[in-house]
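Yeah, one chain of the complex is gone here, protein chain that is, but the others are all in their spots.
== subunit A ==
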Amino acid sequence: MLKTLSPRLANWSLLLCSFRPLFLATVLLAVVGVALWLGFLGFGIPLPGVPGGPLVWHAHEMLLGFGLAAVAGFVLTAVPEFTSTAAFGRQVGFGFLLLWLAARLSFWLSGVIGPWPAALFNSAFAIALVVLLTPRLLGDPLRRQYGFFGGLGALALVTVGFHVDAVAGQYPMRWLYAGIGVMMVLIVVAMSRISMRILNDAIQARRDAGHEVDEDYRARPPRRNLAIFCVSLFTLAEWLALPAPLNGWLALAAAAAMFNLLNDWHIGRALLERWSLMLYSVYWLMALGYGALGVSLLADGFASSAGRHLLTLGAMGVSILAVLCIAGRTHSGYALDQRRWVPIATCLLVLAALLRASAGLPGAPVPLLNMLAGLGWLTVFGLALRYMAPIWLRPRPDGGTGCEEPMDERSTGSGCRT
């Protein structure tokens, strides 16, 4: 289909694999979306008029623009690998990119053209993802991926629910709060797959270096299931607007379940390797986020935005950065990035999350902390744009033509032309 449209387009390196255009969109929106938000917070520069106002615009774009683009890029590449099915063709990534752009444009213009086009394009993006992936996720009885299916289905439900409320003229924020919970569940599901490889590679590297490591890492289902159950329960209770103290205890249960999940990760010095630590910090941020949410719901004086930003800016931000760096490079034919910008960006993002969370403490200098956190985020995704975008915009270094991992063992280049 693309070939008939334009042979040049069909050979465009950006479309070699579905994640490439979507990861680029993720990084671009991370920069543009937060720059606009900081402009609004710091200098009063007006944001696009959308139903619900500026806060809804910010939350929607960060969750269902930035977050959903990253999820789409990841699952469109990972699900064929997890289910041993063929990779998606180039038209799939291109189609999702067009749909995503239409969703952004229509939502940003919804103050002018009304909420219907935004509802249509945003819902179509989320639903198309589920429709396209369901046969693969549930097709093979021996490899059914219920976690991804449930997470993507819930994300589509959240998207549709948000826009139904927006069209009906109701304040739609509850759907975005639910979306944060769904995103956390999806991160736990995806991390259980990614961590198995990253941590066991780190363990193997230590064995190769002559160290004795007894056990391999296993992402054990019981602890993961408890975490998913607690997060889902809190998400549902919050969506149902149950009494605040009840939600507070559920949030604390989710925090404890996330800390409990870290039991699997305490594997000794292999954890101190950069990729292991990066993924480890995601669960810490998630646990702290739910802990802070629990405290804010049970005690007076603490803003719930602290916990929410530990979850979004922190856990979601770091996990997406990790996926960009890991899947975004290995499926482009490059080895993992060993340069310093990765740990620097990760530390900066964690720091930004902590600064943003501390703005929720009583008496904190909110504008300053918000601005510092936002600038930290901008630096991190500016770095990602600098180091990752060139990889997605040019052909693979190993002669590959799709999403496969490096075909050439020597593909250890930094990915940036110097």
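Definition applied: contacts are C-beta pairs under 8 Å (C-beta built on N, C-alpha and C of every residue); 3 or more make two chains touch, one makes a residue touch a chain; residues count from 1.
Going forward, contacts and distances are computed from a predicted model.
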Chain excluded from display, named as in UniProt, from "N-methylglutamate synthase subunit A", "Peptidoglycan glycosyltransferase MrdB", "Formate dehydrogenase, gamma subunit" or "ABC transporter permease subunit": "ABC transporter permease subunit"
Sole residue of A:72, A:253 or A:388 that reaches the chain not shown, by the stated touch rule: A:253
Among A:245, A:301, A:365 or A:390, the residue in touch with the chain that has been omitted: A:245
Subunit A residues that touch the omitted chain in the full complex: 223, 226, 230, 233, 237, 242-243, 245-246, 249-250, 252-254, 256-257, 259-260, 262-263, 266, 298
